[in-house]
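A single protein chain has been removed from this complex, and every other one stays in its place.
Each chain gets a letter, A and B, in the order it is written, and its residues are counted from 1.
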Amino acid sequence: MTDQIREQMSALLDGELPRGEVDLLVRRMARDAELKRAFGNYVLAGESLRAPGGVMAGKGFAARVSAAIDAEESASPVAEQPAPSSAPSRWRRPLAATAVAASAALAAVLLVRPDSGDSQQFAERSGAPATVPVVTLPVGGASPTPAQNQRLAGYLVTHGQYATPIGRRAAWSNALATDPGIARVTYEPAEAR
Amino acid sequence: MRRGLVAIGCALIALATLPARAAGDDADDWLQRMTESLASLNYDGLFTHSSGAQSETMRIVHRVENGRSMERLVSLDGSGREIVRTPEEVHFYMPDRRVVLVEPRSDDGSLLRALPSPGPKLEALYTLSLRKGTRLLGRDVRVLDIKPRDGYRYGYRLWLDEQTAMPLRSEVVNGDGKAIEAIHFTRLEVGNRIGPRELEPAVDTAGFQWVRSGNRAEPRVAKGGWQVQRVPPGFRLVATRVQVVPGVPVPVHHLIFSDGFASVSVFIEPGPATGPAPPESATVGSANAFSTQVGGHVVTAVGEVPAATVRDIALSLAPIDVAASPAKPVSEPKNH
Partner (left out) sequence: MMPMANFPPSDGSTEPHEPRDDAARPGSGVEQSDLELVRRVQRGERGAFDLLVLRYQHKVVKLVARLLRDPTEAEDVAQEAFVKAYRALGSFRGDSAFYTWLYRIAVNTARNTMASRQRRPLDYEADLSESEQSAVESRMRHVDTPEAAALSEEIHSTVNSAIEALPEDLRTAIILREVEGLSYEEIAEAMDCPVGTVRSRIFRAREAIDRSLKPLLD
């Protein structure tokens, strides 16, 4: 019986619970600390799989948020909730300002000190195409430093401008990836055929 | 719904400015269609970018106005990095390093630039095939398989929406048929009106270092120039330009090699005196990089191709020996 509820919770986490079952589950979870605890661990499992280590919310964070909201609400009681299709007047407080602040004054730093150099030429020499080598590049070894990462990321952005849209998507997504250059391959994703 | 009607109106306008869509139902046509859609439609979506065990949520916003495109790619989970492409510039925000890299936008504004051109050249290097796929995001999809004929390039598997040809899922596939990287949309709006705010970065750049291109000066590199020796089959040099790379005090040469679908960039910069030597090889997702030092310079090749390919291309560059008779200079293709 509890298993069934917990399985529903798992499905809810994935957004795969039939809408008709959500109401009951949410209400059950609201009054069951153990269910909430398990739900929290389901979430933690996913986060840990995707981005191991690093900062995470401590135990009791969610409870603290709840308490903070309680404190605010008791300070100023809210009106009865009208039907959802009309203007939401439940919220007495003014809407939180979410306007994006304009960027502060920017310091443009020119790192380029143009040198008078010789003009260069690129000569293309036609030659026999290379045979197909089987090259195994060393995997692992020292991780790139942050400076190297930045350079690599910069290269990927520049490179992406010249790729096809799909290639650019790949190059730029990798430039944005949190920690380019460090291989953390643990699981091989199964192919979706 | 009201919003829907407004969106339809805008989408109709968007469609009216679309280039003539590829007719026909071949794999080639679908590839063409997909590239056109990516280049010319408005869209706003969330996707998961995964490679190996890592995955990250990202958002992409793409808007086309007056024939020029703007794009914003945001990492929602980790670094907070963003790339924003305005009509004039590309900004790469790296809040983790408190740096913004600024490059002038390099494409000439033509939306369909760098379309992979199906035809004998591409067919020599890749086989394309099409099949019906399972529904994704509640949409009917076709699966386009792009298989390389040799080990110098990667394959792609693309799940294209039947109606818009947008890739709802795309995988980069290695020689063993294994997906080494995947992009999978969890939400996608196509053809809607996109407000300017959606293309503004969420990063507060106060105190950041802005690294811009200076004047286009000639880089201080080897006298006598460089030559390109044997490159992997199918790849040819398609452009050379000068680039400012943040962290390198002088401009560098940027060469672009392409096989018609995949592209590899090579950056040539002065030797180690300018900073830490890049690692010999690095991999992030489907992108591989390889660096080598030649004649007092650092040559780095980067691209969404197998590691051996970037290695071969990087190693294919050699400084021209001034004393020897000069090789025929390449007839400069587009110089950006």
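Operating definition for what follows: a contact is a pair of C-beta atoms (placed from the backbone, for glycine too) under 8 Å apart; a residue touches a chain by one contact, two chains touch by 3 or more.
Fair warning: this is a prediction, and the values are worked out from it, not measured in the lab.
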Full-complex contact with the absent chain, from B:L76, B:L199, B:V238 or B:L315:
B:L76
For chain B, which residues reach the chain that was dropped from this view?
1-4, 7-8, 11-12, 14-15, 46, 48, 50, 53-55, 57, 59, 76-80, 95-99, 134-139, 161, 163-164, 166, 168, 182, 184-192, 202, 204, 206-209
Could you please point out the chain A residues that touch the chain left off the display?
6-7, 10-20, 22-23, 26-27, 29-31, 36, 38-59, 61-62, 64-66, 68-69, 72, 81, 84-85, 88-91, 93, 95-98, 100-101, 145-147, 178-179, 186-187, 189-193
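The rule we apply is simple: only the chains that are shown with their structure count from here on.
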Can you give the whole-Å distance between the Cα centres of chain A and chain B?
21
Residues of chain A defined as touching chain B within the complex
49-51, 100-101, 103-104, 106-125, 127-130, 132-135, 137-138, 141-142, 144-148, 150-167, 169-181, 183-189, 191-192
